[in-house]
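The other protein chains are all here in position, but one chain of the complex has been omitted.
Letters A and B name the chains as they come in the text, with residue numbers starting at 1 for each one.
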Amino acid sequence: MKRSIFVISILVILSMLLAACGQATEAPAEPVAPAEEPAEPGEEMAEPAAAEVVYDRSETLYVSGAAWGPPSTWNPFQPGSLANTTGTLGFVYETLFDYDPMSGTMTPWLAESGAWVDDNTYAVTLRDGLTWSDGEPLTATDIAFTFELAQQYTAMWFAPMWDYLTSVTVIDDLNLEFAFVDPLYQEWENNLYNIPIVPEHLWADRTEEEITVGANENPVGSGAYLYETHSEDRNVWLRNENWWGIPVFGAPAPRRIVDIRTSSNNVALGMVLKGELDLSNNFLPGVAELANQGYVDTYFAGAPYMLSANTAVLFLNTTKSPMDDAAFRRALAFAINVDDIVNVAYANLVAAASPTGLLPNLDTFIDHDLVAEIGWTYDPAEAAAILTEAGYVMGDDGFFNAPDGSDIALEVTCPFGWTDWMEAINVIASSAQAAGINIQAVTPDYGAWNDALQGGTFDMTLNNWAALSNTPWTLYNLLFRHPIQDVIQSGNFGRYDNAAVFDLVDALATVQSTDVAGMQAACSEIQRVLLTDVPMIPLWYNGLWAQFSSAVWTNWPMDGSASPTLPTTWSGYWQLGGLNTLINLEPVVAE
Amino acid sequence: MRRYFGRKFLIYGLTFFLAVTVDWLIPRFMPGDPISNILSRSLLNAEGAQQMYDYYERVFGLDLPVWQQYLNFWGSLLHGDLGISAYLFPQPVTRVIWRAVPYDAFLLLPSILLSWWAGNKFGAYAARTKRLDNTILPIGYILTATPYMWLGILLAWIFGIVLGIFPIAGAYSYSMQPHLSWLFIKDVILHWFLPFASLFLVGFGGWAIGMRNMIIYELEADYSHYLEALGAPRSLIRKYAFRNAILPQLTGLALQLGVIVAGALVTEVVFSYPGIGYLLLSAIQNQDYFLIQGCFLFIIIGILIANFAIDIAYVIVDPRTRMGMLGDSS
Partner (left out) sequence: MIERLRNNEFLFFAFRNKRLRVGLFIVLFFLALTLVGPLLAKYDPSEYAAYGSHPPSAEYWFGTTTFGQDVFSQFVLGLRATFLVGMIGGGLGTLIGVVVGFTAGYNGGIIDEVLNILTNIVLVIPTLAILLIIAAYLNVRGIVAESIFIGCTAWPWAARAIRAQTFSLRTREFVDLSKLSGMKSGKIIFTEIAPNMMSYLVMTFILQFGGAILNAATLDFIGLGPTSTISLGLMMQYSVLWGALQLGQWWWFMPPGIAITAIVGAMYIMNVGLDEVFNPKLREM
């Protein structure tokens, strides 16, 4: 017996040692691609203090809800993968402009100013004194280099821009010009706050593979934060004390940011209750209750508690009967009880969407008269009337049959495990059934669902990629993406084929953003098609989930603040005001 | 001796070969295409997307005929190269798994061994008196019948949130980097304790019941009665009974290793503990062939090694097996 105790304790200790060895190799990752070598330490680099392995609570910001997997890549040109290293674009790499959805304006960021010199030339003047974190200056050469990467490699996501961009000319260190032929003004402006600028002196010698898909470990950028370390469930960013933006915008308050990845939302909920998170961008169930009880604060003190982040759209597969019939689609729009989705499925954390699909920040482009005239509301009687008029006949089972007599049995899908969507499609199915349309809610696994989405084999399903944007064009470009291919990955999943509306969307892209009236007119025409033909149904605005605690950091943006910004850490949102939130934060002064 | 281990090697080798083949096969028949998944969020235009698709196909070797992929798989396996993860592109699978292994080892080994040892000890106690039997045994039943995650969540709720003693997520504090200090070690143990406890408790129940049954059986065997008739003290009889009873428990330990993966996976999900089980689940949800294969392989290799270790332990502990090795089947 004694021997077995001995053996067992040896084994236990061995396993702990093994674990310890494994963890000790965590801290800085060994580079797979060539590491960023600092050229010469011209100025002093901000290095993390060697002994700093325990973070001071009052200097650290703990956030969650942005990363969903272990960090694996810091390549700013891979928007999808950046979901797990959310600060790469925004903290480390920056863009020429920022966009503030709250005020609807483009803020010059790296650029000091940018303007259309004439219809085909865009001139940019950079700020003076921009630097990279390794001390080198950021000049127009870097900008030109970054843009020209997409000319060389078609795998860059903004390569299509070179269809109408002809050349980038560097005039001097701070000035450059972009020359176009028939520019898509809307796309260009959208790109201005989405294209990260990378250092030419470090990237010029990289191979195509490294640039397009390399991991880019230990990234060197121009931004307010530096990469410090990471592990399976966290990213740690350290403030760049030499950031060029400090005299311009102010320094972001937290010295360190720990971006935590939890295995699911309810774990984040537990951490919020324990006070371990400052900002949580997860969808937390019951957060309305928590806000009422004072555990957390949210942007709005009452419903819908959250700002709106993207539009959840129900895509209808127009290649299948009866969804190829506009009357059926329109009737369906009247049959869905969006209020139940808002009140029951989401417990008032979201808001119903405009039938045009545009988010509130683009309200100027919603043609309200048109919506009042031909928009829809929840009205099952109207749905029935439309169907009957179109030749659908109510069967004995209480469900409508197609005009040719065939049964209608459809499925609305979402990935299994996306709990809020699962409840939403339950509401869609049950309200449709109540109106006489036989729709069942089905929840396949993500892989199968995604295949059906991209392959166009689904009946109807949800998608919410139409996110906050500076222009209505991005939404309509997503909804009416063309040309239609066998495998569709980026919009128009219902394969709605309408050359007229495609032309309208293309025309919208060519309207100058200063021409508000022109944009409104173009949008109005697109919306007319959307409201009459109803190829897809915008249902609700998903929330910009944000719950924050004022225990350690205060002055969070809330409704009624002087100049509120977006309280979010989501990838792709730092340039939408997320970084400004950090700049405005204040530490709670200990009494 | 040689025949005994020879047969064992043969069985393990065969098992390994078949398991690896099954491992290679299964993910390939999963519905869905991992490359489209990677590309789905890139919003590339048609030409760019096609180029990336071809690139990824080359990188993952998916453009080769199936039989060649199989052979390449064995080849890289022997080099220790398990390919590149699709879900965590461009990290190599080996690196991803290697980071998760310490957490699993740290969690599983102590809980398996300690629950086995403690369960057997308490099971043996229970076989002593009726009173102990009636208290320990029901506890054992309840514990072993409890689903892992339910227990885990209850523990997290009670000790983590209500009482606030333990943290409920992660392997070590989010405010620290791994380094050698008492503070860090204490922190790691705090994070480890609840997941360990939930695995330990459920395992403990099972072993306690098993051991109790075995001991009772042994106590009723002829040799026990004989010893008793000879006037041997009860403790001596119990000692012999325990030695005999431990053998099936050893076998049970080997069998348990395959099952414990389930418990660990669920526990890891509940506590966000970054081990292989959770990695496997994420890989499946993201249809990452190579990561699935890698995790699976690690688990199988781990189990085979552990089984082998137990076979060796069997030889040490059981004289009959030692004698039997000179003869026929084990």
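Going forward, contacts are C-beta pairs under 8 Å (C-beta built on N, C-alpha and C of every residue); 3 or more make two chains touch, one makes a residue touch a chain.
In this text the structure is predicted, and so the values were computed from the model without any measurement.
Counted over the whole complex, the shown chains touched by the missing one are A, B. For the chain missing from the display, the contacting residue among B:Leu77, B:Met149, B:Ala232 or B:Ala309 is B:Met149, taking the whole complex into account.
Interface note for the absent chain: among B:Trp98, B:Phe193 or B:Tyr217, the touching residue is B:Tyr217. Taking the complete complex into account, B:Ile292 is the one of B:Ile136, B:Ala171, B:Ile292 or B:Val315 that touches the chain left out. Of A:Gly114, A:Gly270, A:Pro304 or A:Pro380, it is A:Gly270 that touches the chain left out of the display.
Listed here are the chain B residues that touch the chain not shown: 11, 14-15, 18-19, 22, 26-27, 29-31, 127, 130, 133, 137-138, 141-142, 144-150, 153-154, 157, 161, 209, 213, 216-217, 220, 255, 258-259, 261-262, 265-266, 269-270, 280-281, 284-285, 292, 295-296, 299-300, 303-304, 307.
Think of the hidden chain as still there; on chain A it touches residues 264-266, 269-270, 273, 284-286, 289-290, 340, 343-345, 347, 416-417, 419, 423, 426, 442-445, 447-448.
One rule holds in what follows: only the chains that are shown with their structure count from here on.
A separation of 38 Å divides the Cα centre of chain A from that of chain B. The touching residues of chain A, counted against chain B in their complex, run 1, 4-5, 8, 11-12, 14-16, 18-27, 32, 53-55, 57, 60, 62, 69-70, 72-73, 78-81, 83, 154-157, 159-160, 209, 212-215, 229, 231-234, 236, 258, 260, 262-264, 267, 270-271, 273-274, 276, 417, 445-448, 450-451, 454, 483, 485, 487, 489-490.
By the touch rule above, chain B contacts chain A in their complex via residues 30-33, 36-49, 51-52, 55, 85, 87-92, 96, 98-103, 105-106, 108-110, 113-114, 117, 156, 160-161, 164, 167-172, 174-181, 183-184, 188, 242, 268-272, 274, 278, 282, 285-287.
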